[in-house]
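Apart from one protein chain that is not included, each protein chain of the complex appears where it belongs.
Every chain is named by a letter (A and B) in the order it is written, and numbering of its residues begins at 1.
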Amino acid sequence: MRLGFNFWLGATLTVLVIFAGILAHWIAPFDPVLDADLMNSELPPDATFWFGTDGQGRDVFTRILYGAQISLTVGIVSQVINSIIGVTLGMTAGYWGGWWDDLVNGLTNVMLAIPSLIFALAVMAVLGPGLPSLLIALGLTNWSWTCRIARSSTLSLKSQGYVQAAQTLGYGDLRIMFTQILPNMMGPILVMATLGMGSAVLAEAALSFLGLGIQPPFPSWGSMLTDARQLIQLAPWAALFPGLAIFLSVLGFNLLGDGLRDSLDPHMRTRKP
Amino acid sequence: MLKRLTLAAMLSLGVATGALAAGERHGGTLVFTAPYGSSFATLDVQASPNTQEEFIAQAIHRALYSWDSIQNKPVLELARSEDVSEDGTVHTYHLRDNAIFHNGKPLTADDIIYSYRRIANPKNAFPGASYIAVIKGADDFIAGKAKEISGLKKIDDHTLEITFVGPINPGFSLMQNTTVIYPSDVKDESSFAKTPVGLGAFVFKEHVPGSQVVVEKFDRYYEEGKPYLDRINITLMGEDAARDIAFRNKEIDVSILGPTQYQAYQGEDALKDYLLEVAEVYTRTIGFNPSFEPFKDKRVRQAINYAINTPLIVERLVKNKAYPASGWLPLSSPAFDKDKAPYAFDPDKAKALLAEAGYADGFEFEVTASPNESWGVPIVEAILPMLKKVGITVKPKPVESSALGDAVTSGNFSAYIWSIPSGPDPLNALRCFLSTTPQSACNYSSYANPEFDTLFRAAEQERDPTRQSDLLRQANNIVQDDAPVWFFNYNKAVMAYQPWIHGLVPNATELAVQPYDEIWIDETAPDARR
Partner (left out) sequence: MLRFTLRRILQVAPTVVVVALLIFVIFSVVPGTFAVSLFADGKRAADPQLIARLNEEFGLNKPLMERFVTYVTDLARFDLGTSFRTRQPVVDLISDRMGASLQLSVAAMVFAIVVGVPLGFLAALRPGSILDTTTMIGAISGLSLPDFWFGLLLMYLFALQLNWLPSFGYGDGSLRNLILPAVTLGVAPLALLARTTRAGVLDVLNADFIRTAHSKGMSEAKVVRWHVSRNALVLIVTTVGLQFGSLIGQAVVIEKLFAWPGIGSLLVDSVAIRDIPVVQGTILVIVLWFLIINTAVDLVYAAIDPRIKQE
């Protein structure tokens, strides 16, 4: 397995984000919420405030470090939910076939037809703004591609010798699915999840912009960016850095996912970036 | 603060009266921006509950009363004079005999009766129905129990007698854009939504959906020599930044400013002399729910008022585009008490009060807040560190704007932050603190104080304006002392205008609503608009 430059660049960016999130508490110079002195609002970057301050007088650098926690949580949790839903539905549909397969296929078609941002927007409107709602909304939106991949992988794995051998040995369906099929399709699923993390972070920013983000005052990059929009003329740095943070972390996830995909199977293609 | 307000009022008076000497100029096109929403919902302003349709109403329509921004009170508009009965409930209006609708029909008492019936018609569910409810018998009509509004009586074509439910000033209700007068001879009522017909100084010309409404001068307008303008383009621009750019490019003639723009414009020589400011009649507050244990104690509520550095938030976060509140009634209210000191910023006193109340170790509460930049989550974020210093942990509970009203009117909150109308009628504004006013109406913090009730009832019966204001002032001060809310600020509305625009007025009810028939444009305007 040869991993290219893209993979390593992606891995570096991702590790940076993870470190920022984990170490925020120790390396951040300020408290992200309580160190808000209105007398220091909208200061440009200097030696004390590396990335300047926002409209509330809070250190943008500190908030970006803490914001990594939210972005990682959003990315990882939503993709875990997505993968669980997608794999469970896709694998069972592919394995059992029949009416269940038709039902799952129909459901997948429905989910693919509704733009994911609009679906997430609707779910957020029902649940109200906040981190738990966001995790649910994003976890429910993007499983259809995973589901399709899981289904097609299952279909091809089902005809493999070792799966048929397991069947003749009288193993139960679930046992076969989890011990024989699932491990053999982890690669593509992992790729989808890594790419999905990027989409989730972008979706968080978009939903924040539409007024349906996470619960302030704890910083998320999306809400920092949205808040700074009003200040674009007075304090452009307050918008520049959170945007950069989103961009670089999503780039990291995407490069990582791409690199993984290329190394797993140079011919594997999905419509989804 | 007050000085600056009156200065602004005088400045604009100067704009209006000084113009007489200079000589108003006829002709030209005004490009007016409507700062709310992204589209006009309907041209049938009687049916519209939205603010942006007020601009259309202002150009095309007239109501029985209108708001006089200089005198700061409602005045007769469609009537030349009125006789009021001894008990103050029966008003006999002598209507203008020279008022003509755009379709050529002269105004008669029938048109007013027709309009009020249409507005109150239960089948229509129009927002103005609650204003018509000040007329005797309207409640039964709205409820579908009566076929007529008994308080409306036509004496002759130009004389109308209206009986009201009490000795109120009906002007506040009957000046609204939702109570404007339509002609009674239009057969197809649905046509009002596409081709409005009114009594105003301007005739409807065209509506470009999602973009603008164009109106043109009405030659037979009832006021001699008016309007001055030939044409007004009322353009929708909900985004602050969009208006900013368009204004700087001189594409639009006026622009309502947001806090950041206000700060920017004040620093620019070319712009800073052309700002019209007014204290609008909205009070921004955090309301406390007395069913939440700590808020039952007056000292806790007062402590919160002492713990927050309100002027600092107004200065830094709201960019001085507000006046720190010293009580419920705003600066421009006739019952405003200029001698009443606001709660000082005094964390030590706050701590002492909390300790007295048994909350020396503080407590935790949530503020239900919308994303609004001037009275929403950002403000809660700003008070968070301040309250933390006296031991109180506050958390914003973000909701969408549309869900805020639900949470507040149903009492489903421990605290909320909102902007609440506190004028122009002080009587109506303080009614929200009457113990008999239900929580779902506007007594959101379930305020009840017998002393207040007595003063308010007395004011309600008082017909002398000075003595009434006096009583209301005392009532207002009781509310301030009881601190059912954190008194944050009164909104300051700011409008930037191009140097060639004259005749704008500091309208405290809504600065963006301007008397279009008074506005004129001088020779320095760009060619296309002269």
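One rule holds in what follows: a contact is a pair of C-beta atoms (placed from the backbone, for glycine too) under 8 Å apart; a residue touches a chain by one contact, two chains touch by 3 or more.
Just so it is clear, the model here is predicted, and its values are computed rather than measured.
Q: Using the whole complex, pick out the displayed chains that touch the missing one.
A: A, B
Q: Looking at the full complex, which residue from A:25, A:175 or A:229 touches the chain that isn't shown here?
A: With A:25, A:175 or A:229 as choices, the missing chain is touched by A:229.
Q: With the full complex in mind, choose from B:157, B:297 or B:400 the residue touching the hidden chain.
A: B:400
Q: Write down which of B:23, B:209, B:267 or B:450 is the residue touching the left-out chain.
A: B:209
Q: Out of A:17, A:214 or A:239, point to the residue that touches the absent chain in the complete complex.
A: Of all options in A:17, A:214 or A:239, contact with the hidden chain holds for A:239.
Q: Of the residues in subunit B, which ones touch the absent chain?
A: 36-39, 41-42, 47, 49-51, 122, 125, 127, 129-130, 142, 193, 209-211, 237-239, 241-242, 245-246, 249, 282, 284, 370, 375, 400-406, 408-409, 418-421, 432, 438, 440-442, 510
Q: Over the whole complex, note the residues of subunit A touching the chain we left out.
A: Given the touch definition above, subunit A has residues 6, 106-107, 109-110, 113-115, 117-118, 121-123, 125-126, 128, 198, 202, 205-206, 209-211, 222, 225, 229, 232-233, 236, 239, 242-243, 246-247, 250-251, 253-255, 258, 269, 271, 273 touching the missing chain.
We adopt the following convention: only the chains that are shown with their structure count from here on.
Q: What whole-number Å value describes the gap between the mean CA coordinates of subunit A and subunit B?
A: 45
Q: Help me check something: in the complex, which residues belonging to subunit A touch subunit B?
A: Going by the criterion above, the answer is residues 33-39, 41, 55-57, 125, 128-130, 211-212, 215-217, 227, 230-234.
Q: Taking the complex as given, what residues does subunit B use to touch subunit A?
A: Subunit B residues touching subunit A: 240-241, 258-260, 263-264, 309, 312-313, 315-317, 371, 373, 377-378, 380-382, 384-385, 388, 396-401, 403.
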